[in-house]
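One chain of protein is taken out of this complex; the other chains stay put.
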Amino acid sequence: MATTPKILSTLPNVFTSLHEAKIKSKLTFAQLGEAIGRNEWYTTAIFYGQARPDKSDVEKLSAALGLQQGFLEEAFGEDFFPLRGLGEFPPQDPVLYRLYEVIVVYGYPLKHMINEKFGDGIMSAIDFEGDVEKVKGSQGEDRVKITLNGKFLPYRRW
Amino acid sequence: MATTPKILSTLPNVFTSLHEAKIKSKLTFAQLGEAIGRNEWYTTAIFYGQARPDKSDVEKLSAALGLQQGFLEEAFGEDFFPLRGLGEFPPQDPVLYRLYEVIVVYGYPLKHMINEKFGDGIMSAIDFEGDVEKVKGSQGEDRVKITLNGKFLPYRRW
Amino acid sequence: MATTPKILSTLPNVFTSLHEAKIKSKLTFAQLGEAIGRNEWYTTAIFYGQARPDKSDVEKLSAALGLQQGFLEEAFGEDFFPLRGLGEFPPQDPVLYRLYEVIVVYGYPLKHMINEKFGDGIMSAIDFEGDVEKVKGSQGEDRVKITLNGKFLPYRRW
Amino acid sequence: MATTPKILSTLPNVFTSLHEAKIKSKLTFAQLGEAIGRNEWYTTAIFYGQARPDKSDVEKLSAALGLQQGFLEEAFGEDFFPLRGLGEFPPQDPVLYRLYEVIVVYGYPLKHMINEKFGDGIMSAIDFEGDVEKVKGSQGEDRVKITLNGKFLPYRRW
Amino acid sequence: MATTPKILSTLPNVFTSLHEAKIKSKLTFAQLGEAIGRNEWYTTAIFYGQARPDKSDVEKLSAALGLQQGFLEEAFGEDFFPLRGLGEFPPQDPVLYRLYEVIVVYGYPLKHMINEKFGDGIMSAIDFEGDVEKVKGSQGEDRVKITLNGKFLPYRRW
Amino acid sequence: MATTPKILSTLPNVFTSLHEAKIKSKLTFAQLGEAIGRNEWYTTAIFYGQARPDKSDVEKLSAALGLQQGFLEEAFGEDFFPLRGLGEFPPQDPVLYRLYEVIVVYGYPLKHMINEKFGDGIMSAIDFEGDVEKVKGSQGEDRVKITLNGKFLPYRRW
Amino acid sequence: MATTPKILSTLPNVFTSLHEAKIKSKLTFAQLGEAIGRNEWYTTAIFYGQARPDKSDVEKLSAALGLQQGFLEEAFGEDFFPLRGLGEFPPQDPVLYRLYEVIVVYGYPLKHMINEKFGDGIMSAIDFEGDVEKVKGSQGEDRVKITLNGKFLPYRRW
Amino acid sequence: MATTPKILSTLPNVFTSLHEAKIKSKLTFAQLGEAIGRNEWYTTAIFYGQARPDKSDVEKLSAALGLQQGFLEEAFGEDFFPLRGLGEFPPQDPVLYRLYEVIVVYGYPLKHMINEKFGDGIMSAIDFEGDVEKVKGSQGEDRVKITLNGKFLPYRRW
Amino acid sequence: MATTPKILSTLPNVFTSLHEAKIKSKLTFAQLGEAIGRNEWYTTAIFYGQARPDKSDVEKLSAALGLQQGFLEEAFGEDFFPLRGLGEFPPQDPVLYRLYEVIVVYGYPLKHMINEKFGDGIMSAIDFEGDVEKVKGSQGEDRVKITLNGKFLPYRRW
Partner (left out) sequence: MATTPKILSTLPNVFTSLHEAKIKSKLTFAQLGEAIGRNEWYTTAIFYGQARPDKSDVEKLSAALGLQQGFLEEAFGEDFFPLRGLGEFPPQDPVLYRLYEVIVVYGYPLKHMINEKFGDGIMSAIDFEGDVEKVKGSQGEDRVKITLNGKFLPYRRW
């Protein structure tokens, strides 16, 4: 189906099936997130093999999408650990590139602010959560608001 | 001075002078931002040649840092237009890498959410603002909260 | 069919079908563009998965190409969002390379002119339209005239 | 001077001097182009070492910028032939990247249109001219209009 | 068949068929070139999808190779435009590498001689023809003599 | 001097001096070649550090350019062995790129013709000579004719 | 001094001074580590700008190396935050390459073991410590024993 | 099966079968290591084609996994020699990247310590063994402890 | 069969068949070399498509491996010319990497010695032969002795 994102061909087939089931269900990621009690971003990440749902997430997801029992359970069993990272970098798609551009342009200023505010350390990308919101700007325009929220991890002295 | 970030050597000398003046002033980027009436991130971006302050920003910055009149005015004159982008990618520094990793891991899910919420288009990296905050997590831990806020730009049909 | 461009093998099958239908129809992109009320360039971009036709475009395209009802409608449904970007860079094909060469040679001069005329900002590649025309030069020679037309987006100060 | 574009450091010193003289003269590229009887784009290309002015261009440019006689004449003598191409690709600067993105996204459609309209051949990047204009869009917005105009060169059969 | 060059797997199947037919026919490229009234190099380029034979070339080639009528005609129809460029660079195969090495070692001297003899411009790779000959050296040794012959294209001033 | 090719900055200073002496002498490479009894291409290669003149070449070159005795003799002494190869690949300069493009497009056909005519082996880039000529085409146009002439080296079976 | 590692030229001068002082002092990293109460590895990392010593470390290091008071204090002031990462990858030096090879060969098995033992998460490179020891093998041979010890960071579900 | 690591698709099918048998057996690598009398890391490396089990290892592994006799014996016969190295570098998966980051950040310090302790030479990655342990940190936190243990190989003087 | 080297999948199928026949025959490359009257290295190169056996080699190889008449004859017919070069560089496999490392570390010294001993020229990789031997070192250890033997080709002056 042309509507299935091309990048899925680099992932196991179960992810294509997941997307097809979602398209058929006409549910959004936000609705699916509610159905399984997880954040929208996290839920979307499951659909791209970038997060590891627990057993209960999988059951609720199966129910929400009307999938046959056992189908997701087998794919996301105890032995499933995501191999994270998708596509090539720098990305060619303009949506992805703009996110990348923010880091290319503002990476060093961000490092400096983090160091100045927190000391020597990093923002974790593991103990991490995020959000995508649709907000209105001062001119009434639609704006994409993305929040990254990661634990500060100070460098250990030893 | 060892405390001047190494990346500055790839920029004109005025940026090294700016950083040295800031170190001497003992002001933080947040304090400098307040002094010139700009956001902290934006102010930091000026220090790395990634933003273009207007005339009034430059005057206030000179004042706040106790710089000789005319010094910044000349460097950030009408003819100054930043050549944006710093360093090589993928970055080796762990602070920068974690930001990059967020895009590598969550880029496709973010694209999908943006498309689902907004339609066919992108988050602008030009009509863009951002914030870095120090917040507390539910375990009392320090967390880095980064907000990206860009105008949604729909693809034009023509 | 050898006449189907090789790059299509990196796109979903529907795009190969589209090209085959066009070849059979003996219609040019300009004629197809007229048939659907879109610019020739934009119409061609649809055939390479680089633009997202709306519902009415799809219906008219199906009609113009004599495609079975529902075939394109399913492929270009609500869930279809192009993953833009095709092929590897720098390109080896001489037609593509000459376009690339224009940027390699004249990129910095273009940036300087845009900044001088408009201030700090960019030409949008999203709120963008373009044209390809066949014109005559002063020696009577055929010339390719390509017009890029993008909204100027000023950098936001915040 | 910070206002001199960073990329000039990869070119012979005469180009930095040219830019400094232009800044001092407060003339735009369009005005300089008029002064020497050349297109604005072409004039800008001279300032970046991407075009080769003839003797008369050099004399008029010297006059317009109030440069000492002989200074440019020596630099752009008979032995000067530009080594064209500037910077690294893909570019990180957003202005340059948007131009590059147009090729990444629309390159194959452009090739197809050129082939369909002209047959087997290319648009020359040598017998080439271009223009940058500031135009108004239908919403009254500023738009960057870039025109590429190159001779069509058919592949020779032999 | 092991004797079919490996690179053909990156081209449409018709090119493999062409090579197989040639092997069966025991004709050389030089003989095939004579049969269709084209240069040997040009004829070989057709076999690698790097040139676009016209209708008459295709008919004569079909005849010379004893191919079924319509087979080549369909593949090299009006809609066929080569996507030129083959393999990865730098090449690993020693025959290809030596050609590449000539450019790596003598590229700048060649540019200087062309500029000195012709002025500012290039040798066209489009209005181009070439030859490969087997000649004897002064020691009686076999030598490969390759001739490149391209129109000189002066840079346009505008 | 701006007229000295930029690439020379990657070579020892003697090569810049050589070019400056040539510019002052107003001799062409062809004339210098005659003066030292070497081919024009070979003579040019000496100026770019890509060939190793013998003692007699050096003496004649010193004389032709009016250089102080001993200057070249020391630089091109017995201990001088060129480190061949100049610049980065793929090249950005259009003159260099067209030469490169010939290999990118016609490399495999050339390999096939060489193998068919000579058997398993290569054209040497060491026991090699070449020529650049200015010739007239059938339309009276200037054409660049480059001849590559290398010994055929058959693969040894052992 | 030839004995100063070449990579230091990419770091601020203070690091060269540090190494020169160490060479003069004839102290090993292990001895210096003891002197400042830090692990040998950590101490070495300070010498390469890969760790951020605190105020007390700096004072003790100055004392141990007999450095002038204030010299290190200024370089490692509050404003110093390491830009981590050194050299190019893959590394050419065989000592560095062997470490890299261990990851190239055993990376996936290590990921699998970590996932199997700990669940979905990573070994932190921030809350990290390490050791290098000289041990004897069963044949009496010297062996390098390197211990990596990082906090396990489980992926957060949100 | 989604639970089979994606990287296995680049290895012969026998490795996928091995992983499937392991999943079905519910044995851990540590348990399998015990069953065949090998270290856990070494055992895992066999599953990824990065180590070469001997005949007795293969027999015990077949038994532990309940595999049909002869199945592994054929795959790991006398002619099997691993082609070592997996995936692309730098790795995108965060578990792999953190291991890589340790080398990027601490590579030069490690080289210096090894040279200082052992003299001029390397840690072998061939006469090598390693271990992964789950240990408790001083705060009670889980920590990943990885030990690399390679023979020191002094450079030979000759 | 897992024992067939993975790299063969990038070559025509006949090479996999060759390896399978060799495994079945239990003959070593040295024995096969003797059977066909060729050096062991050369014989191995045939198995990897890196050398071109003549008609008699092919007949003897068929006999030695008990292959059906005509099978190899067709694959290695007159039209077969190896496309040389295998795998990606730098190589990840440690056996291949060590060979590569010898060039990375000792390349410039080797160039200097060759130039000093022979003058300006190269060691041919075409008129080339080599050997691999198992020898004993002074400590009784096994050593790999690889001999490269190529004709010296002096640069031609012309």
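Note that the chains are named A, B, C, D, E, F, G, H and I in the order they appear, and that numbering of residues resets to 1 at the start of each chain.
Assume a contact is a pair of C-beta atoms (placed from the backbone, for glycine too) under 8 Å apart; a residue touches a chain by one contact, two chains touch by 3 or more.
Everything numeric in this text was worked out from a predicted model, so none of it was measured.
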Candidate in contact with the missing chain, chosen from G:6, G:55 or G:134: G:6
Of E:97, E:128 or E:152, the one touching the omitted chain in the full complex: E:97
Residues in chain H touching the chain absent from view: 38-39, 41-42, 51-54, 57, 81-83, 111-112, 115, 120-122, 124, 126-129, 153-158
Contact set of chain F toward the excluded chain (per top definition): 11-15, 74-77, 79-81, 83-86, 125-126
Touch residues of chain G, complete complex, unshown partner: 1-7, 23, 91-94
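Everything below uses one rule, namely that only the chains that are shown with their structure count from here on.
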Distance from chain G to chain D - Cα centre to Cα centre, in angstrom: 48
Whole-Å gap separating chain G and chain I, where each centre is the average of the chain's CA atoms: 42
Per-residue overlap in chain G, given as positions that touch at least 2 other chains: 41, 81, 83-86, 90, 94, 101, 104-105, 111-112, 115, 121-122, 124-126, 128
